[in-house]
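Notes follow the structure.
Every protein chain except one is present and positioned as in the full complex.
== chain A ==
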């Protein structure tokens, strides 16, 4: 399974939760094709909290969607654990998402007609499985949702809603949790709370979390930050601090919309609509 070439985000211990090789995602075709991901190689280490950062348009959400089996890839291969998901049919992908992956989105995370507890157990209910009661209790207590279980989403604050979403992602004890800007719609206090829970899930519950964010403060809670620019992973940093992340992001700032950081001093492939990045 291991490859001789060093790969960003490569696991140091505990194995690999997800893996991509030559992951390419293009929108459109021919001359007008836009490369959202350009032959990305990445390993997501099990039991770690990985953050994916990058300016808007860098392809970070696309990377997450492809890793999570939400989106199809144009080229390359993706594995969840030992299962190659590229080439799986919709039904198998759906089942994989349901049983092995947890999701948190920026907003609209919960089904409005279901109460908090029903939302939390929804993936297992869909699968027709009963939840692990002890684990569910632990998750609910960890997230402090005990008093909110019978509330509908409309009766919960934004932070509480994200906590419910977090609980749902954890409840089925997935191999991997993908969080897409989970703090994007929250005030800083509620955001910190959610990040704390994700951190907790990794440290105390042994979960694997991949978080897409553009907020350096949020990224600072992770074990490893992957920097994406124009469809390629351009850098990574272990045990980041907010300042360090911010500093690294500033390097993109100059040409954040289109070009990678010039400070890298690497040759650029230019041109409209063509991804530019480090070779």
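Basically, a contact is a pair of C-beta atoms (placed from the backbone, for glycine too) under 8 Å apart; a residue touches a chain by one contact, two chains touch by 3 or more; residues count from 1.
Going forward, contacts and distances are computed from a predicted model.
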| item | value |
| --- | --- |
| Name per UniProt, for the chain absent here [options: "Maltose/maltodextrin transport system permease protein MalG", "Cytochrome c oxidase subunit 1", "Membrane protein" or "Putative lipoprotein"] | "Membrane protein" |
| Per the touch definition above, residue among A:19, A:65 or A:248 touching the missing chain | A:65 |
| Listed residues A:54, A:76, A:123 or A:231, member touching the removed chain | A:123 |
| Given A:21, A:77 or A:95, the one touching the chain that is not displayed | A:95 |
| Given A:26, A:39, A:88 or A:114, the one touching the chain that is not displayed | A:114 |
| Those residues of chain A which, in the complete complex, touch the missing chain | 65, 70-71, 90-91, 94-95, 97-99, 103, 105, 108-109, 111-114, 118, 122-123, 125-128, 168 |
